[in-house]
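The structure under discussion is supplied below as structure tokens; questions concerning it will follow.
Note that one protein chain of the assembly has been removed; the remaining protein chains are unaltered in position.
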Amino acid sequence: MRDTPLSNCERDFLLKAIEEKKRLDGRQTYDYRNIKITFGTDYGCCFVDLGKTRVMAQVSCELVTPKESRPNEGIMFFNLELSPMASPAFELGRSSELLVKLNRQLERCLRNSKCIDTESLCVVSGEKVWQIRVDVHMLNHDGNLMDATSIAAIAALSHFKRPDVGIQGDEVTVYSPEERDPIALSIYHMPICVSFSFFQQGTYLLVDPCEREERVMDGLLMIAMNKHREICSIQSSGGIMLLKEQVLRCSKIASVKVSEITDLITKALENDKKARKEGRKCGFAESMPQERITALKTYETSVEMTDLTKQASDIVESAHARAEIALSPVLPAPGMGQVGTGLQNAWGLEDEDDEDDDDDEDGDEPEVTIVAEKRGNKEKRERPVVIISDSEEEEVVILNPESS
Amino acid sequence: MATVQLSEAEKVYVLHGIRDDLRVDGRSCEDYRHMEIETDVVSNTDGSAKVTLGHTAVLVGIKAEMGKPRPAQPAEGYLEFFVDCSANATPEFEGRGGEELGTELTNTLYRVFNNKRSVDLASLCISPGEHCWLLYVDVLLLQCDGNLYDGISIAIKAALFNTKLPKVLISEGEEGGTEIELSDDPYDSVRLSVDNVPCIVTLCKVGPRHVVDATLQEKACSVASLIMAVTPAGTCTCMRKVGGGSLDPESFFEMTEAGRRVGRALHGPLMALLSQEEALGQKRQKVGFLG
Amino acid sequence: MAGLELLSDQGYRLDGRKATELRKVQARMGVFAQADGSAYIEQGNTKALAVVYGPHEMRGSRSRTLHDRAVINCQYSMATFSTAERKRRPHGDRKSTEMSLHLKQTFEAAVMTQLYPRSQIDIYVKVLQADGGNYSVCVNAATLAVIDAGIPMRDYVCACTVGFVDETPLADLCFAEESGGGSSLALALLPRGGQIALLQMDARLHQDHLEALMEAAMTACKGVSKVLDEVVRQHLQEVSVLTGE
Amino acid sequence: MPTDTKRIRGPEVSQSLSRFICKPETTLPSDGTRADGRNRDQVDVRPVFVRCGLVSQAKGSAYIEAGNTKLICCVYGPKETERKDETDMKCGRLFADMRFAPFSCPERGSWIQGSQEKDLSLMVLESLQPAVCLHKYPRSQIDVNVMVLENNGSALAHAITCASLALADAGIEMYDLVLGCSIRQDGASYLIDPTFLEESGSYWASGENQGSLTVSFLPSLNQISGLQSDGEMGEGTLTAGVRTCIEGCYKLYPVIQQALVKAVRGAAPPPSES
Partner (left out) sequence: MESCLKDQIGAVLLPGDVFTFIKTETISLTDTSKAEKIICGPGLRRNGDDVVVCKSGVLRHKHPNLYWVDSQQRRYVPVKGESVIGIITTKSGDVFKVDVGGSEQASLSYLAFEGATKRNRPNVQVGDLVYAQFLIANKDMEPELVCIDSSGRANGLGVFGAGGLLFKVSLGLVRRLLAPQNEIVKDLEKLYPCELVVGMNGRLWARAATVQKTLIVANLLESSENMTAQQRRTLFKRVADGNL
């Protein structure tokens, strides 16, 4: 099935909006959409939602003979699947350019950066090693598949546990989880990919492009980093001309984003671990970046009313603390890291006074944010129907980052 | 360009020329075009050669690998052929487009070398039943201007001539098994005998006559051609008819006769040229594609 | 790093080069008669051929036609004998497909595609001998071939692979250095404007070193561009001036 | 190499049983009669059984049995051509596909077409092409499928004969029938229409491929439509071999004609009562 074509009107509007620093969903240029990390019942199963983009990663392992050139190293295998479920443009079983691009980038991001101790996966040198297979399935495509994929893959790898093995003479025994506790992989660091899309020949830059933005962008720069600020891979794509300064600036933004996301993954893993220890079936963690009213179509995030005031006051504080950061320059000063903290209203109320409508009250920023929170909650409570409880969601435990 | 389209007028012109033993480029019916041969052009290989025949350009690389002999022939090594019709030659070969022609050429090469005399397979054996040399003959087609078979076979012969296999020392291992040691010295190497390696001669039947080394235009005028692999001794290791036409037995016998004659005449100068190049030794200025 | 010392204490590399020194670059344009443009390049022991066909009518599925510019179609393939270990397939594996994609991106940025709407330009690159920096060498070869075909470009695209060893950026990596496990960065540059057409980096590198590495890569690219420029000038001299014009 | 993903194959290290059977020396006597009683150096082709129109779904089909070599051929078409991009639309296109059933040879074959089968398909195609009036079928294609059910030597030669018979049965206009014949050189003598053992067996006995030759021939027009040889052969043997093959084809000709006549009679409406 063919994809809906993009009209000139949409293209022009998007570009104009980007010029004016507006985005379709009310985010700011350097904001990520909501990230939600959910783990499945099995070890090594992870769902990542990035706004409406949704991917699933599943890690599995198998005993195989190693490659001749590396007899005592385990094998990492990455496989991506762009199922037609995610977007009508995807066809099953055809390896498209996009697929190759994503797959290679994932390989580069996770295998070449040596984030996993492959030597520890060796069972018998030259004969038996573990092959770790990571399957990532795209469930819904709303832009920025790469970031979602890399988060899902590394989270799933960190979550995964392989069965223990015992060696007696020539005999290799694989123990079931009941006999011996499975072993987690040893992960040195967590590379996470951050995508930047460029518009107007690199004049404008957005983090985490959504699908429509991806369709009008000129080019993409993907930077994979870990929280130690080590770059694990850089890849530019799409025929754009970059300047060195732009790349360096992106790398700085990436480092901030990566540390945020890493914290999120760690938290999610901890929550999952805790939940498992307490005997609950499955874990769940959710990022809760600042809920914002401006994105009217809020994701059905669950905000508990109890600590609303606390959260709101937190935001007020943080907003005050960072209020001096100007929104106006096209690309803010290097080192700008306070991305997406909700300090400013994305609807840019500062210029509303001169408009001829009745919308003349200029919003005090912190206040706005509080209202935003309230609305989000209200919506949530008043529309219980919206949450369609499918089997997977039923097991979801709501953990609020603020309370945990 | 693997094929060209010719108008009727062009065809008539070519046909009449050949009838009078004067071809479009001035050759007579049994003449080859200008041919350039250079060996040892790719240093990653054990033997390589580049041949240009008119605009047809072929690069052959031979890689030797240690392998296990085929169970049916435990005391022999073997050759593996692969023809890569690269998109360099024509955009039609992009992706899998060149595969069909590649398989056809590969199959013919297997047939040409399907006998014991062409290459001394026994000399490729290291220890019977356990180790042997496996020669990967990889043909890379860079430009097609007719007469691919001849170009490829000459390039293969030159590359085989150029092939140097490291000497192998077999010693008894401590635990009874054999240990294999490769000689480190690059000059301490074994050469292959190429005396019996055949050259392919393609005869194109154009009108009442036949031509050797047909260009694409001439090929477009012919209905059928005959491929003959001729050894220096004049025997034929493979013969097949290609193309959609048929031949009457008389002209067929004529063509085999001509093919043998041309083929035998080809070997002498080729070998002379190869040894001449060899004699230049290390001093030789390597031209490759830079010339 | 695999027991190999990639950079000696005296500052020399495995093949005796200095850290910023390029390998010897030799190139020739117009290698083949049948193609619209062709070039051959040797960069040290890495050898590549590039052939350009086009701009011509769209081939195959017409649905890929762009009504406002030309489609660039690239295929990267490696001769089966080009590597130390024989390759089973010349192209079609993931790495080659990716490489084709990268070449395509690079040349989409550099070629003035808007001049040829509804047409196609084919760029086919073949690595005959691989000894590190395959992508870069292919880009350089393809640039020459595109110039040979007379297709308008914004500027030369020059590419170079650089590595980072012992806090020192190494220009134009050879295979041994590339496989040594250090980080390597491939960069395609339009030298005049300093614009980067493609950037790709592997393995870990601290963020602080990025600038130095990119700087080194850009310098190396500019070095390559000088050589290419000379080749083009000489070629043009040969074909136009010496033939009596 | 294409790999078969549809079936689970045996382990790669597995080998055919036949290799471990202690075979009695299969060296064929290099003189005297052949294993199946035929004579050397004589145009002594195996008796053939031919029947047309066995496959009702196909436009035309034929089955041939020569000794233990059994194969079946189906012809589909002329039908609309699948490949539209071909520039030459004035002529029809012929497609040939020859396959060995996995059980046809002593050693089990693969389900997917190997390169040898592709090569043979090409030979079948090129042998048939001169005989078919393709210009009568513009913008269309004709498919010829040959399946070797049991291979006891000379499969290609019989495949060509069988295919031309099937084409005739399908009512495709042809200039002539195409007959195939093959010989194998053994020392100074030749074996016409060799069996599987003779095809491969004598190879090991004398240790050398002394040459084998397959010729396809248009008997009425006296034209060679296809030829393929391998193994080292001198000039004399080659020419003599081709002549012998042609002779062999002539021997087959009446049998094939008869079969065709029978098929046509069977298909014709019953003669009006007279």
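Lettered A, B, C and D in written order, each chain numbered from 1.
Assume a residue touches a chain if its C-beta (ideal position, glycine included) is under 8 Å from a C-beta of that chain, and two chains touch if they have at least 3 such contacts.
Values in this document were obtained by computation on a predicted structure and should not be read as measured data.
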Shown chains in contact with the undisplayed one are A
Where A:K16, A:K67 or A:K273 are the choices, the one touching the absent chain is A:K16
Contacts from chain A to the absent chain lie at residues 4-13, 16-17, 20, 22, 24-26, 293-297, 345, 347-349, 352, 355-363, 368, 371, 375, 378-379, 382-383, 386
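In this section, only the chains that are shown with their structure count from here on.
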In terms of mean CA position, the chain most removed from chain B is A
Cα centroid separation, chain A vs chain B, in Å, comes to 56
The distance between the C-alpha centres of chain A and chain D, rounded to whole Å, is 62
Among line, ring, star, complete and other, the chain contact graph is line
Pairwise touch list, complete, is A-C, B-C, B-D
Note: in the complex, chain C contacts chain B through residues 26-28, 31-35, 38, 40, 42, 45, 47, 49, 51, 53, 59, 73, 75, 77, 79-84, 86, 90, 92, 122, 124, 126, 128-131
In the complex, chain D touches chain B at residues 15, 19, 87, 115-116, 118-119, 122-123, 126, 129-131, 207-209, 213, 218, 221-235, 238-239, 242-243, 246
Contacts from chain B onto chain D in the complex sit at residues 5, 71-72, 103-104, 106-107, 111-112, 114-118, 223-224, 226, 231, 234-249, 252-253, 256-257, 260
